[in-house]
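What follows is an incomplete set of chains from the complex, kept in their original frame.
First chain written, first letter: the chains are A and B, and each begins at residue 1.
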Amino acid sequence: MLYHARQLPSAVVAIVGSGLSNKLARSWDLRAIDVATPWGDVTIHQYSRSDRPAYVLFRHGIPHRWLPNQIPYKAHAWAIRATGCGALLSTSSVGILESTLPLNRLLDVKDIVMLDNRLPDGSACTIYDEPSEQHGHLVLKDGLMSADLRSQLRDMLDREDNADNTVLKGPVTFAYVGGPRTKTVEENRIWRSLGAEVNSMTLAPEIVLANELGIPCAAIVAGHKYSTPKEHAPDSDGSLSLSLDDSGAILARLVTLFLEQGQPVPFRNLIYRFHS
Amino acid sequence: MLYHARQLPSAVVAIVGSGLSNKLARSWDLRAIDVATPWGDVTIHQYSRSDRPAYVLFRHGIPHRWLPNQIPYKAHAWAIRATGCGALLSTSSVGILESTLPLNRLLDVKDIVMLDNRLPDGSACTIYDEPSEQHGHLVLKDGLMSADLRSQLRDMLDREDNADNTVLKGPVTFAYVGGPRTKTVEENRIWRSLGAEVNSMTLAPEIVLANELGIPCAAIVAGHKYSTPKEHAPDSDGSLSLSLDDSGAILARLVTLFLEQGQPVPFRNLIYRFHS
């Protein structure tokens, strides 16, 4: 087990979602590690073909176990810190609200909208649920997305051949919408009218919690469907699986690159603590 | 008790709210039935003057017991499924946000806005709160409102004499706003600006949960007050009771029609399940 919760940030971690979990688990050389956290053990996977410590966290478990509302976000964030994470890349398949954005392309998330800042159980999205010496306000000087890490990722992708699956589109504003159901037509219309361009039922909670733990974050997503009034939901169980697979494939190359080339960056937000 | 949770959907169920509960209970020939659910027993009432199984669920209990934030929505949805429900009509007294819509008329709900998708206790509005073999995403191909059931209700009302209480107005977009307080002027202004035309503190949770259980739903509501900046709240305790009674009366005729003539329709949404 990993217990060194406060080691120097030398590792990189990627979170992968429902689109690419099983496929990646088979193609990558991963070693499962159990990490003890105050909210139970978490299995995180070490990626072996990297010079620095590099880890993958399967957001829904592997095999797929948790619906979006069942994900143990606090335990996940804690386990990520325990690796000594200095750069977190979160990925997700998303619904696209803005019809001019392409499906199945990498979309750089510039900002997050999570209006109620709550975990799936309804409680405030924070590690600091109880009074303690360490607790404080996360003050977003840099934003939830690290400017340094976003630059690093853009440069990393620019160095690759200019294939469709390594061109970074956007940037886009991501809205967090609680699961586990898809949104109604009117709900999607409202999120678009508020400025959101993509949405999904995950990603934002882990980004907020990781920032509270001092971890610089970035998020790159891929649209697996349009969530616009004119478009329709996938026709059947089968076609939804297919569209998730497509968005998973486009994200797989990115995650591999990041695990092999990603580097820690400085944390530029602030945990503000009151002192008597 | 009813235990046949998976029988063929042959029944119809109507949910009634605070406007018409006591009045209906006295005028209808109802037989109370207790249904065991994972969240406690639920009393549902069988309506005897119908050829098919037809049931009424009193949302707030009878006599009135639960404020909107106290309603056991999961138990209710489970009990409705246990009846073998193939068509659920949910009714509610609502506040009207759009001043051109009439009070005390039947309003056909075309879509629901429930931005945070949470139950009153804050947890995600889902039957699938814990990992299980059956859990999945509710994918809204048809929407929360069944197109088939909405058509059936419209036809049913069209066949009646063209009296005020059988003319279906709208369609309207319904916003779910948590209780148990009325909204502030600014909150109502915001909901209107987001496209909502009516709102209430109930209805949406039971519609989401019923859809997760494979039950086709429709909702018809009646406005008992205007919730617009220019209008005022009812003057006193007494006038609020009166306005609720009026909206209850307009809904009573509809519910009777549905219990006697309503028929199951196919469920056209999808529960998407991940498989390893």
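Keep this in mind: contacts are C-beta pairs under 8 Å (C-beta built on N, C-alpha and C of every residue); 3 or more make two chains touch, one makes a residue touch a chain.
The shown structure was predicted, so the numbers you read here are calculated from the model rather than taken from an experiment.
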| item | value |
| --- | --- |
| Assembly size in copies, with 2 chains present | 3 |
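Here, only the chains that are shown with their structure count from here on.
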| item | value |
| --- | --- |
| Centre-to-centre distance between chain B and chain A (centres being mean Cα positions), rounded to whole Å | 36 |
| Residue numbers on chain B that touch chain A, as the complex places them | 111-118, 121-126, 128-131, 135-141, 143-144, 173, 194-195, 208, 211-212, 270, 272-276 |
| Contact footprint of chain B on chain A as seen in their complex | 18, 22, 60, 63-67, 69-70, 115-116, 118, 120-123, 177-187, 189-190, 193, 232-237, 240 |
